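Up next, chain A:
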Amino acid sequence: MTGAPLPEPAVSPTATEAGVSSTARPPRPRWRQTLGLLARNPTAAVAATVLLLIVLVAVFDEAIAPTGPNEIAVQDRLQPPSLAHPFGTDDLGRDILSRVVLGAAVSLRVGFLAVAFALVVGALIGLLAGYYGRWVDDVLMRLMDILFAFPAVLLAIAVLAVRGPGAGNTALAIGIVYIPVFARVTRASVLGVREEVYVRASRSVGASDLRLLTRHVLPNAAPPIIVQTSISLAFAVLAEAALSFLGLGTQPPNPSWGLMLAEGRGFIDLAWWLAFFPGMAIFLTVLCFNLLGDGLRDVLDPRQRTLMAGSGR
Partner candidate 1 sequence: MQQVSAPLLEVEDLRVRLRTPRGPAEVVNGLSYTVGRGETVAVVGESGSGKSVSVLALLGLLPARVATVTGSARLDGEDLLTMSPERLREVRGPGVGMVFQDPMTSLNPVLTIGRQLVEGIRAHGEVSKAAARERAAGLLAEVGLPDPQRALDRYPHELSGGMRQRVVIAIALANNPSLLIADEATTALDVTVQAQILDLVAGLQSEHGTGVIWITHDLGVVAGIADRVLVMYGGRCVEDGTVDDVLERPAHPYTRGLLGALPDLASADDGELATVPGVPPAPTDLPPGCVFWPRCPVRSDPRCATEQPPLAVVGASGGGLPHRAATWCEEG
Partner candidate 2 sequence: MGVSVIVFGLVQLVPGDPIRLALGTRFDQETYDALLARSGLDQPLVTQYFGWAGRALTGDLGVSFRSGETVTSLIAERLPATLTLAFASILVALLIAVPLGTLSALRPRSVVDRVATVLSQIGISVPEFWMAIVLILVFAGTLGWLPSGGYVPLTEDPGGWAQRLLMPAVVTGVVSGSVITRFVRSSVLEALGADHVRTAQAKGLPARQVFTWHVLRNALLPLVTVTGVQLAYLLSGVVVVEIVFSWPGLGQLALQAVQARDYPVLQGAILLFAVVFLLINLVVDLLYTAIDPRIRR
């Protein structure tokens, strides 16, 4: 009944009595190996590098930007790209390169906040549902199904309609939309891990629930969650841009890529660069998160438990 179906991972065969003691240890995530494999996937490696650059730009935005975001110079309005203004200027004479750089900070901050919120809440719900099962599972997952029944953009719009526009509320709105995705991915992973040898072994030794969750279940649920995070970041950035474009997200005069696109739209026949460069920035960021997500999935999650990139659209 619900959107993109997630395959339930097959619960691994129950351990034979003999095998319990010897293999009762969770496999550690092999970070070094993961990085190595990722480096051998050129597309993902390039995407990761570009993303790193974008994040650096966003962090050091004010140091990098040639001018302040809102420095108005009416005599320089609607200048095409030139040496002084590589991306041109807008209708108020503001330097578009500077605004794109500062917009990176705004867009990424909202994106990261949104995904962090969705991740924490969703993973918690998924953990509880998957680990405790029974009615906890029923109630929580039914709630997720209901949330999933709302078209993503519309749900975000509704949240913003209630809470009012602004960057913080945009992050919250996008975050709420993505909770079910994380809850499902986490739950599926937990279900797969729950019955595995080491959890049963630990439980028989008398480890507490909390300890089991943090020491055994969480690390094993991590790979698909990491992949999902990368892909969700792509859509969070995209959604932030869309909401700001509609005038519901980041409010002027703060530079946000979506907002700049909306502002540039009116000048599209006069000055294409107003809308082109922020659009390019959105596209590049989203593309890199998607490519990285695909690369990470090949390495971390060969059983493809996560949604395909784009199925959230």
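A quick word on the picks: all candidates are chains of the complex that A comes from, given by their letters.
We adopt the following convention: contacts are C-beta pairs under 8 Å (C-beta built on N, C-alpha and C of every residue); 3 or more make two chains touch, one makes a residue touch a chain; residues count from 1.
Because the structure is a prediction, the values reported are computed rather than measured.
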Any idea which of 1 or 2 touches chain A in this complex? 2
Could you pull out which chain A residues touch candidate 2 in their complex? 1-5, 142-143, 145-147, 149-155, 157-158, 160-162, 234, 238, 241-242, 245-248, 258, 261, 264-265, 268-269, 272, 275-276, 279, 282-283, 286-287, 290-291, 294, 308-311, 313
